[in-house]
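Sending over a structure as C-alpha cells; questions will come in a sec.
The chains shown are only part of the set, and none of them has been moved.
Chain lettering (A and B) follows the sequence in which the chains are written, and residue indices restart at 1 in each chain.
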Amino acid sequence: MQKRFERNLRILCYETQMGNTFGRIFRVTTFGESHGAAVGCIIDGCPPMLPVSQEQIQKDLDRRRPGQSQISTFRNEGDECKILSGVFEGKTLGTPICVIVENTDQRSSDYDEIAKLWRPSHADYTYDAKYGIRDPRGGGRSSARETIGRVAAGAVAKIILGSAVTLRAWVESVHSISMPLQKDMPAQEDIDATPVRCPHKQTALKMIEFIKKARAEGDSVGGVIRCRIEGLPAGLGDPVFDRIEADLAKAMLSIPATKGFEIGSGFAGTRMFGSQHNDIFYRPDSNSERVATRTNNAGGVLGGITSGQPLDFKVAFKPTATIAKEQSTLSRELADVKVIGKGRHDPCVLPRAVPIVEAMAAIVLADALLAQKAVRI
Amino acid sequence: MQKRFERNLRILCYETQMGNTFGRIFRVTTFGESHGAAVGCIIDGCPPMLPVSQEQIQKDLDRRRPGQSQISTFRNEGDECKILSGVFEGKTLGTPICVIVENTDQRSSDYDEIAKLWRPSHADYTYDAKYGIRDPRGGGRSSARETIGRVAAGAVAKIILGSAVTLRAWVESVHSISMPLQKDMPAQEDIDATPVRCPHKQTALKMIEFIKKARAEGDSVGGVIRCRIEGLPAGLGDPVFDRIEADLAKAMLSIPATKGFEIGSGFAGTRMFGSQHNDIFYRPDSNSERVATRTNNAGGVLGGITSGQPLDFKVAFKPTATIAKEQSTLSRELADVKVIGKGRHDPCVLPRAVPIVEAMAAIVLADALLAQKAVRI
C-alpha cells in the first residue's frame, strides 16, 4: 500500500507535521487529536503578572463548543479546560501556560469506515499521502477540535490587548444571504442575539432558516465572517514579510475550511480608481493632534503597519465538507465506493468559527504588540 | 515633533523593522532602500550543486524592471544583479547566496517634498509613526524596489522546483475588465504577448487602452493576478498553522499594494452548497493508480496539504497610490497641504507584479518541498 502511494502520489517520503506553532514572541503551539486523550495548547511568551483564570478561558471555549444551538452539531461536549502550568495564584508567571481539554466523547465506532476511504474535500487523502498514517477517529489532527487550543490562547491574547482594544467578529453572509453593509462596529449583544452570530436581526433569522433547510436536505452551506478591531495604536506590524495584513491572512487561512481573505476594500477595491481608493489624511478635531483618514479602504494598514484606523477584514468559509448525501469517492485501495456523512456535524461552521477568527486575530495582534516593544531605543 | 507623535499616535516607542526574512528552510532575507547604495537578498538554505547563474536571475529581474513598456513607469533602470557569494564555478555551494543590485538612479530632488508630508495611502505616515525616521527617497524601504530581492530569490527557488513543476501567473482583470474564465493553464507566450501580461488577446488590448486612459487622466487602476502551479506532488504543506494556502496567503499579502487572496473557489465558494463544492475523488485512468478530483474547488489543497491537483489562487491589487491628481493631506507638522504625485510611477502595477507573484509562490513551494524532506522515516 505504501509503495502504491509512493507511485501514485509521487511522494518521496512521509513526513511529520511541523507548523504547529504560531507567533514570534507570543508563541502558541497546539497539540492533540480529536479523539486522543486531550487537545490543548502551550502559550509561550506571555508576560508575567497578568490575571488569567480557567473561567475566562472557559468562557471563550463555550462560544465555540458544539451543541450550543439547533443550527450546530448535536454532539455535546463540555470541553472543560484545565491550566497545567504558567499560572500561580491567579496570575501569569511569565512561564509557558499549558491548557488542556480532555476528550470525553471518544466513541470510535462512527469512524471505522473513514479509516478505509477518503471523504471528498476532507484531509483524509492528503494526510495518508503525507504521513502514511492518520488517526481516523473524528479526523484526528485535522479535526476542528484542534482549534480549541487556539481559542484558549486567544483568550489570553485578549488580556494582553487590554480593554482599550475592541475586537469583534460576526457572520456577514451565509451562502447568498448577506446583511446590509454597515460602516460601524456592531454591538456585541446584537451579534450574540441569535445563534448564527449575525448582528442584523432580520438577516440572522433568514440565515437560520436557510441553514435549517440545508440540514434538512442533508446539505451544508458556507459564508463570510467579518472582523473589526478598534483602539489599536498606529505602528503595529513588521514590514517587509511580517506585515500585519500578511500575518492576519496567514492566521485566517490556517483556520479549517477557509478559502479567502480580504483587508479593507479587498477584491472590490480592484475596481476603483486610485483617486477614489486613496484614503485622505485629515484632523477630525483641530484642537486635537489626532490624525485620521476620511475613508478606510486600506482597512487600517499602510505599508503593513497599523495606521490607527480600525482594522477591518473578511474571511471566506466553504460549505462544510461533511454532508448527509451519498457521494462517490475512492477507498484507500483505490476502489470506487460510496460515502454518507454519518458523524454528527455542523451544517454551517460559521457561527462556531466566529470565536476562532477572534482568537487568531487576538493572537496576531498580541504578538505584534509585544514585538513592537522589543526594539525601542 | 517626536513628542507629538507619541501623543497623537499613542505610540509607546519606536521600533526597528523585523520581518525581513521569509521561509523556514529555504530562507530569504531582503535588504535595501530604494535610493540607498543597493538592494538585494540573502538566500540561506539553498541546496548545493544546483546550476545558478547571474544571467538566469537577470532574466527574471528584467520582467519586473521599470521602463519595459509604455504602460509602465518611464523610469529606466538596468537593475543589473551581482552574485556576491554562495556560487562557485556556476554551481551553488550550499552556502548563503547574496545577490545585490546597485541603485543607479538616485536623484533625490524629486523626494524633498515627500520628506515633509504623508502621501495618501502610502506608508510615509506609518513609517514615521513606527520608526520615527524614514528614508524619504523613493519611499525608502517601503518602495517596490524591495521586491528585487524577492524576484532574485524566486529565480533560485524555481531551479529547486525543477522542470516537472509549471508555475505561471498572469493578469486576470484590470479594474472592471476581466478575461473570460479559463479552466486550463495559459501558454507562457500568450501571457507575454502583450505588455499587460493577460493571456487573452482581446482583453489584453482593452486593458492597455484602459490603463493608458487612466494615466492620461492622471489616475491609476488596480486588478487581479491569478497564479496556477501544476506538477506538484501531493503532500506539501505543514498543517496546522503552516498550511500551504496560509503560507501563500501570507506571501501574497506581503507584496506591496495587495488587498486580498483567494484559493480555489475563494469567496464565490461561499455561495455554493457542500454537495456542489465537494471535489469528488476518482481515477482518470483505470490502468493507472493516479488519483484525481472531478472538480478543483479546493484549489489544490486539502487540510493545508497539496493534493496533487493544480494549485490555483488569485491576488487583489489596489490602484497605485501615487497619482498625478492633486490630493489633500497633512504635513508632518499636521498642517493641511496639497500633494501631486511627481515621481515617475506605474499607472497600474499589475504587469510588473506578475513576476513578483511568481517569485513568492516559488519561494513558498521550494521551502515546502525542502521541509518535506526533513522528516522522513
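Observations
Please note the rule applied: a contact is a pair of C-beta atoms (placed from the backbone, for glycine too) under 8 Å apart; a residue touches a chain by one contact, two chains touch by 3 or more.
Since the model is a prediction, treat every value here as computed from it, not as a measurement.
The full homomeric assembly consists of 4 copies of the same chain, 2 of which are present in the displayed coordinates.
Rule of thumb we're sticking to: only the chains that are shown with their structure count from here on.
Overlaying chain A on chain B by C-alpha atoms takes a rotation of 180 degrees, rounded in steps of 5. Chain A and chain B have CA centres that are 25 Å apart. Within the complex, the chain A residues that touch chain B are 4, 7-22, 24, 30, 118, 120-123, 125-127, 129-130, 141-142, 146, 173, 175-176, 214, 219-224, 233-235, 237-243, 245-254, 256, 258-267, 269-283, 288-291, 293, 297-299, 301-308, 316-323, 325, 327-330, 334, 336, 371-377.
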